[in-house]
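The other protein chains are all here in position, but one chain of the complex has been omitted.
In order of appearance the chains are A, B and C, and numbering begins at 1 in each one.
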Amino acid sequence: MLIPCPHCGERPHSEFIYGGDATLYRPADPTRVSDMEWYDYVYLRTNPRGPHNEFWHHTLGCDQWIEVTRDTLTHRILAAAAIGSSAAGDTP
Amino acid sequence: MSETIPIRSPLVGVPRLGGSAALTVAEQPGSTLLHLEGARHGTELGAVLSTLGLADIPAIGASGGRDGASLLGIGPSIWLLVMEPGTALPSTLTAGGAIGSAFTVALDASHAYTRIAIAGPKASELLAKGCAIDLHPRRFLPGGCAVAALAGMRCTIWRVAHEAFEILIGRSYAVSLWEWLRDVTAEYDAHPDRAERDG
Amino acid sequence: MQRYSIFSLLRNAMTYHRNWAEAWRSPDPKPAYDVVIVGGGGHGLATAYYLAKEHGITNIAVLEKGWLGGGNTGRNTTNVRSNYILERNSYFYEFSLKLWEKLSQDLNYNVMFSQRGVLITAHFDAQTQALLRRGNGMRVLGIDAVFLNREQMRQKVPIMDFSPTARFPVTGGLLQPRAGVARHDAVAWGFARGADARGVDIIQNCEVTGFPTDAGRVTGVETTRGFIGAKKVGIAVAGHTSQVAALAGLRMPIESHLLQAMVTEPVKPLLNVSLSYGAGHFYTSQTDKGELVMGGDLDGYNSYAQRGNLPMVEHVAAAAVTAVPCLSRLRIMRHWAGIVDMTMDGNPIIGKTPIDGLYLNGGWCYGGFKATPGSGWVFAYTIANDRPHDLNAPFNLDRFRNGYTIDERGVGPYPPLH
Partner (left out) sequence: MSAQPFRLAQGGLIARDTALRFAFNGRSYTGFLGDTLASALLANDVRIVGRSFKYHRPRGVFGLGAEEPNALVQLGVGARSEPNSKATQTELYDGLVAASQNCWPTVEFDLGSVTGLFGRLFPAGFYYKTFMWPPGRWIAWEPLIRRMAGLGKASLLPDPDRYEHRHAHCDVLVVGAGATGLAAALAAGRSGARVIVLDDGSRPGGLLLTERRMVSDRAAVDWVSDAEAELQAMPEVRLRNRTTAFGYYDHNQIGAVERVADHRPARHGEPRLRVWHIHAREVVLATGAHERSLVFGNNDLPGVMLASAARGYLNRYAVRPGRSAVVFTNNDSAYAAALDLQAEGIAVQAVVDLRPAPPGALIARLAAAGIEQLAGSAVVHALGQRTVHGVCIAKLDDAARPISQPHRIDCDLLCVSGGWNPAVHLHAQARGRPVFDDTVMAFVPGAAVQAERSAGAARGSFALAACLAEGAAAGAAAAEAAGFRAPVAADLPLVVEPAMGSAAPAWHIAPAPRCRRKRFVDLQNDVTDADIALAVREGYRSVEHVKRYTTLGMGTDQGKTSNAIGFAHVAASLGTDISEVGTTAYRPPYVPVALGGLAGTEGGRHFAPDRLTPMHDWHVAAGAVMAQSGVWLRPQCYPRGAETLDDAARRESRAVRERVGLVDISTLGKFELFGPDTAEFLERVYINRWRSLKPGRCRYGVMLREDGMVFDDGTTTRLGENHYFMTATTGQAPLVGRRLQYWHKVLWPDLDLRIVSVNDQWAGVALAGPDSSNVLARVIENADLGPAALPYMAMTTGQVAGVMARVLRISFSGELAYEIYVPAGYGTRLWEALLTDGAEYGITPYGTDAMNALRIEKGHVAGGELNGRVTAGDLGLGRMMKADQDFIGRRSLARPGLNAPDRWQLVGVVPEDGKTTLPPGAKIVADRTDRYVGELTSTTWSPTLGMPIALGLVAGGRARHGEGMTAVAPLMGRSVRVVLRSPVFFDPEGTRLHV
């Protein structure tokens, strides 16, 4: 796979380390959420078979976390963006 | 003052790589490096840029500068200032000087990296043995730089001329990278060692 | 069931093997069953087999979306062992290993369980200590384990790099002699034949697409071949657990990841133990046909693409020639991948779900082949009695919420690290 790093350009995925689901939302104040909500945040994953918003860390490159939308079935990359400038989708 | 005390190279004691018409590989000791983050656009930055003879601050993957002082864009609002050995530092470029206030972070990195020059017609072929980036001169122009894996180690690769590159490798990795270079440069006679001659 | 033996083989040779019976039928689904098992892999088939054999429930259908055994059962590197760190794992996998030891006779199908031993090599002090803790724990629990020193290692696997220039010198190794490898396809086929012989309908090319419920209780399954009624439904779909559970509205503590494997060209016997390299991602064993089957680490990103990528193949190759230099000239003949269901603690989930009559068997990560008989046995027990057996009680779905995770690697809720 080649991951288009928004900072460095297209690089082999072996330069990156995977950071998992990018749609998780850590409660602003964990003390205010139910055990169930916290459990959902820490443990439960949608694990879609298709487009997936995920984090990658460009460990052997710019050393930044980036956000990528990738199809988990075809491995096609649909979008890639720097953290925050979220072209890659709906992180709060 | 510590500036005057020479930095001990991690490559002291490892066999040196000689040179050939095809390729030379040599350490470039003694440069002063500054790790810079978060440019504060303002008068100080202006001062720094003019000292470097730059109209604008280099983007990621680009570099610029003059008089042996070059600024490399190595990350999102992250730069590396490379000052050649012996270049008398304009006061603006000392961590204490303007540069210190032109950036949120200005850290001495002179000890953090080992600098290796790779030059010759075979230079990009050599790099292509361990680096996935496209080194075609159309794609990776002189002056361009990239942080990428070389033989699985994180390096800043800086093309200083059509056939000349500079590698900045984290100091603790320098010996491992050097040994890899020794191995893969053998075919260019870049070093006299004939031990493993074959056939 | 037509019994297999050297005699039946001789008899059938006389008639040029024209009279062998089908190993399993290919029936059409009935309108309803007592139990429907989703997933015709080793675990699903074993569950059906033990439901019939141990609990007398025979009105069962196993529904497989593709061809039976075509999932991870059909693509795994076949290590069967019980050399675990944590007590609960030890009990469960040792139980499974004991079933393996009788499996060929039990199924009257030779699954070629070869107890040649599984060996983990040690290279660093911290690692040696960890292996000692592990092996000592196994021994306390009555599981076989031996620690080999460097010399004994040299005897056992002379082809490893014992030279002074070895990248990571071998200092020792933890061997489980009773562990070994088996013929993966035969496991699926043997269980299928055994289940079929006890009346189980194995229905291939039948994908489950929904779990109709009534008042919180499952009533059957929607499939690509229509609705099939069921009193109880068991899910055993490994890499697709999240998808299938989602059909029942359940979110899983699971990520699906790629795990690759590869085989070399066949060669004469070279390695007589299943070897697992402690200093890199590489483990291998030689099949009876002669290929060395190799595997390494997960590719490390969510994926449902049942196909590998080059970097991990090359990393495994690098580790292989580093560990065993003479492998360098052996050629890889084929490489492939499977989709493994990585849980948040690296251990499986076998038990009840919030939905009555719906049971879950999944989260096997990269290690469920060895569990096949044990998993089928406890899952059958759980379905038959509507409560888990002591052996699988700890592997319940609630453990994540309650903080009773079973984390062998100790890396927490980061699936690729397990």
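Methods note: a contact is a pair of C-beta atoms (placed from the backbone, for glycine too) under 8 Å apart; a residue touches a chain by one contact, two chains touch by 3 or more.
The shown structure was predicted, so the numbers you read here are calculated from the model rather than taken from an experiment.
Note that the absent chain touches A, B, C when the full complex is taken as a whole. From the options C:T224, C:N385 or C:N402, the residue with contact to the chain not on display is C:N402.
The chain that is not drawn here is touched, among residues C:N110, C:Q152 or C:T219, by C:N110. Take chain A: the residues that touch the chain left off the picture are 1-2, 12, 17, 19, 26, 29-31, 33, 35, 38, 41-42, 55, 57, 59, 63-65, 74-75, 77, 83-84, 91.
Residues 4-6, 8-10, 13, 16-18, 20-26, 66-67, 69-70, 74, 87, 101-102, 104-105, 108-110, 112-116, 123-126, 128-137, 139-142, 145-147, 158-159, 161, 163, 165, 167-168, 180, 183, 185-186, 189-190, 204, 264-270, 279-280, 286, 288-290, 305, 307-310, 313-315, 317-322, 325-336, 399, 401-405, 407, 409-413 of chain C touch the missing chain (whole complex, contact as defined above). As for the chain not pictured, it touches chain B at residues 2, 5-10, 12-13, 35, 37-38, 104-105, 107-113, 125, 128-134, 136, 139, 151-153, 170-177, 179-180, 183-189, 194, 196-199.
We adopt the following convention: only the chains that are shown with their structure count from here on.
Averaged C-alpha coordinates give centres for chain B and chain C that are 49 Å from one another. Between the Cα centres of chain A and chain C there is a gap of 30 Å.
Averaging C-alpha coordinates per chain places the centre of chain A 31 Å away from that of chain B. Here chain A touches chain B in the complex through residues 7-9, 11-12, 14-15, 59-64, 82, going by the rule given at the top.
Touching chain C in their complex are the following residues of chain A: 1, 12-14, 17-18, 20-21, 35-36, 39-40, 42-47, 49, 52, 54, 70, 72-75.
Only residues 60-61, 74-76, 78, 132-133, 146-149, 152-154 of chain B touch chain A when the two sit together in their complex.
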